[in-house]
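Okay, so here's the structure we're looking at.
Of the protein chains in this complex, one is absent; all others appear in place.
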Amino acid sequence: MWHLAYRQLTAEPLRSALTACAVAATIAVILVLRGFEQGLYAQLEAAVTTRGAPLFVAQAGVSNFIAVRSSLPQLARERVEAVAGVGEAHPVTGFFVTYGPEGNRTPVYLLVHDTLGGPVRIVEGDPIRAGRDAVIDAGLAKRYGLRPGDPLVISDFRFRVAGITRGQSAMLTPFVFIGYDGLIDLFLESEIAPDLSTFPLLSFLLVELAPGAQAKAVAQAIERAVPEADVLTADELAAKDVALGQELFGPIMGALIGLAYLIGILVVGLIVYADTIARRRAFGVMKALGFRLRHMLAAVAAQTLMLLVLAWPLGVGLAFAVATGIEALAPVYRVYVLEPAGLAWALAGVLAMALAGAALPLRVVARADPTIAFQGE
Amino acid sequence: MLRWLLKTLWLQKASLVASAAGVAGAFVLVVILHAVFAGESRQMVAYVRHAAADVWVMQRGVVNMHMASSFVWAWKAKRIAELPGVRAATPILYSGTVIRIAGRTMIAYAVGLEPGARRAGPWAMAAGKAMPGRGEIVLPRVFAEMTGIGLGARVALTGKTLEVVGLSEGTYSMANPVVFVAASDLEDLMQARGTVSYILVDAQPGQDPAELAARIEREVDKVSALPQERFTRNDIQLAMQMGAEIIAFMTIIGSALAAVIIAFSAYSQVARRRRELAIAKALGVRNREIYAAVAAQTALITVLGLVLALLAAWALFPLLSALVPQITLVLTAGALWRAAAVALIVAVVSAWVPARYVARVDPLTAFKG
Partner (left out) sequence: MDAPVLLEVRNLSKSFGRGHTEVRAVNDVSLDVRRGELILVMGPSGSGKTTLVSMLGTLLKPSAGRILLDGVDVTRLDEAALPAIRAQKIGFVFQAFNLMEALTVEENILFPAQLLPEGMAAARGRAGELLERLGLAARRHARPPTLSGGEKQRVAIARALINRPPLLLADEPTGNLDSQSGQEVAMILHDVARDAGCAVILVTHDPRVEEIADRILWLEDGALRNRRAERHSWVRCPVCGMRVDEWTALHVADHEGRRVVFCSQRCRERYFDNPAAYAA
């Protein structure tokens, strides 16, 4: 039956190409949606793991990086650096603000850093050098047409875009990196913190280990030395943020991906059904020749699987093209289409979808009347 | 030709229904994200709408609540309360946070209420008391449903363990569920001494809110004051803005998918009837008459798909929201018009493939066996 399926596909190349395209389009939609979901989680993970340190010191009870406010006493830094095994502790502060003119506002994540935890790489412009410098993610730059040198007004305070980075966004929100000088200037000008020693300026400490030190041991030592803090490894923190993201985005993405699979079943079912109807006569003849139901079902299954073999690489290619387009048009999003585990799961899902779709015209095949062979065409 | 084509479609009802269903699915993909953002943005401003202050006062440069950070000196609330035209000024603390309930970690926004506060708390209760004291918390009822907890349960808010004393209605949204705690508990967590986040200002009867807002900004340094309506609109716009690009992408992707399905379906239909097309041509029917019939066919499949999609959305969205309370889906008139416009373009574009096929059918094949 494989040979018959192959022949049937190659006998009408245009029709086969068109059907492969229809299935490929559905596969591409599934892969793009899955890739978008994976991208959301990957961004959450990267927000933590690209900060450059193996350990994170946070307010006691805080076990997430983004989407939660953490406040450490400002003197916590000295106490942490005094712990054996700690190389250096770098302050980081993060919180959400909104940016943009009224009617076109977007949230951004303000990430304040000092000696570590800043943008991974600058793709345009310069890093932060002066107090009011800011480095923004390309997603924000693209959305508002910002270039290095442009003003960036946040909370009524005027920063200057020094440089643009890439891949620094999470929770559909681009990052804006500033230095502590800029933060303090912002607070002073907005008059909300005349006494900085009482003001929550410190969210996390990024801890680098001394040579030979063990992360777990150092973490425990820090927690003993600073009881008002909790210490997590970068992996632990990233995992918790991903879990939070899954809780938030999981239901809606699950609904969308489920819908895409449903469309896929209908599309494949439609294609196989149309084909089966067209070949109803041939199935009747096959029955007359002595073929059993299982042979004919094997013919349908073989054809469906061959169609998948054609459509899968097309679909992956199309998904990759769409993902690249989305990331180019809106750099705040990441769409991970070519991730091996994701592709494997998607392939399994698509196979199941194809077989479910092929089952739709089952009745037609089973009821193919062999006496149709005696009728004129 | 049109009659022939429609009758042909009718003969293959199952195929027609499958095409329309596939197309409907693609259209639902187009509208669903808009419905999510529309639903979310309505839910997101539920607190602001129900708190119903005449004017909202916040840190200068801040214009909304969701995903914003605002610090205002607490004493400014007293200052504002003394201004002419102000009946009351109620400060609240407000912070995005993470809450741990029954082993699950979820995003929440905490509103810290002053002791004895009579407003700015929950507006409808499913169970328990509305105003939490120190060490207490009021959660959205949906949280309780999702996690299977009830009154008296203990939850963790960034290291503080609080007892659930009330379950509120209407305070849940996917991105902005609101929990209520005592201001002192939130102060500890935010380490915000002497500052508040927002001040809810109630105007004297007859006082114009816009005038009052302007007066507050003149008389009190470094604050923004916005009338309720504008403040609410800012949050809605923010949510829709966040979703604008995703909605646009999904519209394009869903439309492209719908076009491919329709083109394929229409092509299959005419390809199966090649002989009849050849006969029609041999009988003198012109190409453009056949094109018109084919275009009518793609239009019919498109319209059927759109109608099915809207019926599905209308019937299923509330059901989906009930089954999965995290998602609120709202189908707006704008989304419907957009879907209809997209459908029109899709129908026109997808007629191209079968039309090309029709052009190439040779009437001579009518004579062949």
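Which chain is which? They are A and B, in the order written, and residues in each are numbered from 1.
One rule holds in what follows: a residue touches a chain if its C-beta (ideal position, glycine included) is under 8 Å from a C-beta of that chain, and two chains touch if they have at least 3 such contacts.
What you see is a predicted model, and the numbers here were worked out from it, not measured in a lab.
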In the full complex, displayed partners of the excluded chain: A
Touching the absent chain when the full complex is considered, from A:Ala282, A:Leu297 or A:Leu314: A:Ala282
Selected from A:Ala225, A:Ile277 or A:Ala373 as touching the chain missing from the view: A:Ala373
Hidden partner interface residues of chain A, rising order: 3-4, 7-8, 10-12, 281-282, 285, 287-292, 295, 370-371, 373-377
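In this section, only the chains that are shown with their structure count from here on.
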Centroid distance [mean C-alpha coordinates] between chain B and chain A, Å: 20
Interface residues, chain B side, partner chain A - complex: 12, 14-15, 18-19, 21-22, 25-26, 28-29, 32-33, 36, 59-64, 66-69, 71-73, 95-98, 104-107, 156-160, 174-175, 189-195, 221-222, 234, 237-238, 241-242, 245-246, 249, 253-254, 256-257, 260-261, 263-265, 267-268, 271-272, 320, 324, 326-327, 353, 369
Chain B partner contacts - residues on chain A that touch it in the complex: 15, 18-19, 21-22, 25-26, 29, 32, 59-64, 67-71, 95-98, 100, 102-107, 143, 153-157, 172-173, 190-193, 198, 200, 230, 240, 243-244, 247-248, 251-252, 255-256, 259-260, 262-263, 266-267, 269-271, 273-274, 277-278, 322, 326, 329-330, 332-333, 360, 377
